[in-house]
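With one protein chain held back, the other chains of the complex are shown just where they sit.
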Amino acid sequence: MGNCCDFFNRQKNTNVRISLPAVCFVWQIAMIVLFGVFIRYDEESDTHWEEYRIAHNLSSDIENDFYFRYPSFQDVHVMIFVGFGFLMTFLRRYSFGGVGFNFLIAAFGLQWALLMQGWFHSLNLETGKITIGVESLINADFCCAGSLIAYGALLGKVSPVQLLVVTLFGVTLFAVEEYIILSLLHCRDAGGSMVIHAFGGYYGLAISWVLYRPNLHLSKRLGASVYHSDVFAMIGTLFLWMFWPSFNSAITDHGDGQHRAAINTYLALASCVLTSVAISSMFQNRGKLDMVHIQNATLAGGVAMGTAAEFLITPYGSLIVGFCCGIISTFGYVKVTPFLEKYLKLQDTCGVHNLHAVPGMLGGFIGAIVAAAASEEVYGREGLISVFDFEGDFADRTPGTQGGFQAAGTCVAIAFGLVGGAIVGFILRFPIWGDPADDNCYDDEVYWEVPEEEETIPPILEYNNHMIHKHQDISESNFSVEQS
Amino acid sequence: MGNCCDFFNRQKNTNVRISLPAVCFVWQIAMIVLFGVFIRYDEESDTHWEEYRIAHNLSSDIENDFYFRYPSFQDVHVMIFVGFGFLMTFLRRYSFGGVGFNFLIAAFGLQWALLMQGWFHSLNLETGKITIGVESLINADFCCAGSLIAYGALLGKVSPVQLLVVTLFGVTLFAVEEYIILSLLHCRDAGGSMVIHAFGGYYGLAISWVLYRPNLHLSKRLGASVYHSDVFAMIGTLFLWMFWPSFNSAITDHGDGQHRAAINTYLALASCVLTSVAISSMFQNRGKLDMVHIQNATLAGGVAMGTAAEFLITPYGSLIVGFCCGIISTFGYVKVTPFLEKYLKLQDTCGVHNLHAVPGMLGGFIGAIVAAAASEEVYGREGLISVFDFEGDFADRTPGTQGGFQAAGTCVAIAFGLVGGAIVGFILRFPIWGDPADDNCYDDEVYWEVPEEEETIPPILEYNNHMIHKHQDISESNFSVEQS
Partner (left out) sequence: MGNCCDFFNRQKNTNVRISLPAVCFVWQIAMIVLFGVFIRYDEESDTHWEEYRIAHNLSSDIENDFYFRYPSFQDVHVMIFVGFGFLMTFLRRYSFGGVGFNFLIAAFGLQWALLMQGWFHSLNLETGKITIGVESLINADFCCAGSLIAYGALLGKVSPVQLLVVTLFGVTLFAVEEYIILSLLHCRDAGGSMVIHAFGGYYGLAISWVLYRPNLHLSKRLGASVYHSDVFAMIGTLFLWMFWPSFNSAITDHGDGQHRAAINTYLALASCVLTSVAISSMFQNRGKLDMVHIQNATLAGGVAMGTAAEFLITPYGSLIVGFCCGIISTFGYVKVTPFLEKYLKLQDTCGVHNLHAVPGMLGGFIGAIVAAAASEEVYGREGLISVFDFEGDFADRTPGTQGGFQAAGTCVAIAFGLVGGAIVGFILRFPIWGDPADDNCYDDEVYWEVPEEEETIPPILEYNNHMIHKHQDISESNFSVEQS
């Protein structure tokens, strides 16, 4: 924090006092107008539900979709806000940014997601309205997940305004690729291995690659965890891990679809924990475990089951998926991330490459294989139709063809992530977004009022400490000369 | 912690070794007796459910109210214990008190709430019994929320015994005002903008006003957060934020009522986050965000939707409510709370004025407006009857009249809060409750065995540190002379 830094600081202005409120206000007002024009309650959340229920021969209020999906919705909601949020608190001085910006961009993104997904999937062309219900809320949360994953690669290196841009484009791209994959290619992807994880992972990596910071080592001091920040991150890990069965089953078919997706995901996750621990221990001195692996790689099994969870992948198939993904993901943290940083100039703060991009891609291909292997013998005729939705225009599709389309869908997701991310990355390089200098990353001081830390310093040190703070204030005032 | 403090300490005895156990035991025994006399299982939790089910023509066990409401109940339960509890851990040395006393008073209050609400709402005059089911548990949790909100204004300045008194009266007043508002005035208030938030907020503020501490600045050192305590508080914030849709929909009508309430609340909360961030950033140097605003003001949208969430407020109407409340609440934290403290002698530790009192009041009036604007055209005849419960004695009520009663209900809630709080405040001024001195506030040492803090002090300091501790022990023994 001496003179050496002044050079970089001179070029970077992290003041977001105008840009951040402006973006929030403009955006929120736009949302209100667009919601006023387009969004309405659907039949199950409208006061005319009673008539709808009778007309559709539903015997009771309990058959409202709310009761099928609301518990899963709340689990997904926890994953998005607490899961992703706390997973990103692991840095020693970026916990506010981790959980706080996650909160901001999810709240920002979900409104845009309701509109974008509505236009593509549930726009009533007669009335010009989008109707929403609990499934729309789940899908909006899913859509935000893509951008939150991308945030994982950028954590600590971007400004909140940049994150809003990332989310704005992220949600837009998501809705388009989702439309292509689910509607045009008619893929199944209930838990989003392709549309959420592969897309979000590569989207974040591409942005991070474009925003490469050659002098990031100057922030190295803050680019690691402390003891308690690692424990906070475990809150995120565990809520993600526990609720992943709900994530993968939230929008699958009522009845056996949701039931099976939850079981498969539960098994894959359990298996994944054991191999993550094994690899983590193998690669460390004296077999010590690394918190980074426990926090992240244990989740890879859930990511990789996103597509196949609703299929008849069988319980042991689920275990195998978890087994492999735990190994691949942990190995990625140990070897691939450092390699990418060194040789591909790809700085990936949370290792989304290993947790989302690769397991998501694998999940897409696993889904393709399981779909191609489906047979009427195992699924039953009705089962095959209901699981793969072989109806209407797609009534003639065979499992084999479906497998091919699933694989194609995975490629589409990755392509959207890479190309979209590269473009967004270039947009973010404009020097107007208030991002921090290379020596100023991973630091909450830049965008947050951070409380003074006195707690653990015994009184006898307070005088010295006071002096130090005074000194810091002086040097800080040097830093912010440009502002005054 | 020197001589200057002895003067105040001499007057205050914070020893609760007799009073706290005595109150807990007496109270709990009273509860057992009263439950023995009054409380029974309702038809849906009794072994005669099967007969009831058949008699009421319910086709399956799934139509037991348990399956309609239990997931929401658990979400509300999390909000009460983890949400409110962790939101109050933000002080650097009052986290034990924040989460621990919250736990105590909620567990204490919910039993009394089951009785009080039972007497007013579900006493069977023939048998003299109150029957309880899952909806009673939700209502009991709601009832505690009023007192927990009041605790927010008092945090760090009162003894646990005082808190039990606050809760005892708080629950009692709650049950009475709830009876007046919901039964006599026939208002709708499913999420409790009026009966929970406006009442609880003003109740706490009135108590705090009566208990004004002129020398509270002597505890200023502990009246702020540290880095990790702010992260703990975010756990509370997020669980409140995520589960607020369940809070507002927990006791609304089966089917579309619950569905719609959840959607509306979800939208208002999302919108509220953006404007809270915007205002927080606007008022700070260099656009930095303030954790206090992110932790609290982001929730105001949920508070303000407490009444209107089950109405057809429309999705964009919900966004507008969140938009305005985020601004008002954050502005309150920036400008109003300091003003109240300086000029009205109102010390409000958590800013319940900005998070509960004002948004709750606004929520009541928003509900009144939306109710008054309801029409058969939009709601449908059946919808109007079922949403506003225009049945029996109230079959002739029009939406316009209903709006008037809703507004009147809001005023009743505020009046109960202010008058009740003032009275309880005077009761709490008796010098028998073991409250801390003005220079001893916000400190867990007073009511908790706090572990020694050695962890982060390097060994070379341990000798000094040891000396300091020794010194502290000596001074502490001076403090407690009265006891020996």
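Going by the order they are written in, the chains are A and B; count residues from 1 in each one.
Following the convention adopted for this analysis, a contact is a pair of C-beta atoms (placed from the backbone, for glycine too) under 8 Å apart; a residue touches a chain by one contact, two chains touch by 3 or more.
These numbers were taken from a predicted model, which means no experiment stands behind them.
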Residue of A:Leu123, A:Val176, A:Leu218 or A:Ala278 touching the missing chain in the full complex: A:Ala278
Touch with the omitted chain, as defined above, among B:Lys12, B:His77 or B:Lys157: B:His77
Selected from B:Leu87, B:Leu154, B:Ile235 or B:Leu299 as touching the chain missing from the view: B:Ile235
Option from B:Phe103, B:Tyr212 or B:Phe394 whose C-beta touches the chain left out: B:Phe103
Residues of chain A in contact with the chain not shown: 58-59, 62-63, 67-68, 71-72, 75, 92-93, 224-228, 230-231, 234-235, 238-239, 241-243, 245-246, 254-256, 258-260, 262-263, 266-267, 269-271, 273-275, 277-279, 281-282, 284-291, 294, 298, 312, 314-316, 319-320, 323, 378-380, 382-384, 386-387, 453, 455-457, 461, 464-465, 468
Hidden partner chain, residues of chain B it touches: 14-21, 24-25, 27-29, 31-33, 35-36, 39-41, 44-51, 53, 59-62, 64-67, 70-71, 74, 77-78, 81-82, 85-86, 89, 93, 95-96, 99-100, 103-104, 107-108, 110-111, 132-134, 137, 160, 228, 232, 235, 434, 446-456, 458-461, 480, 483
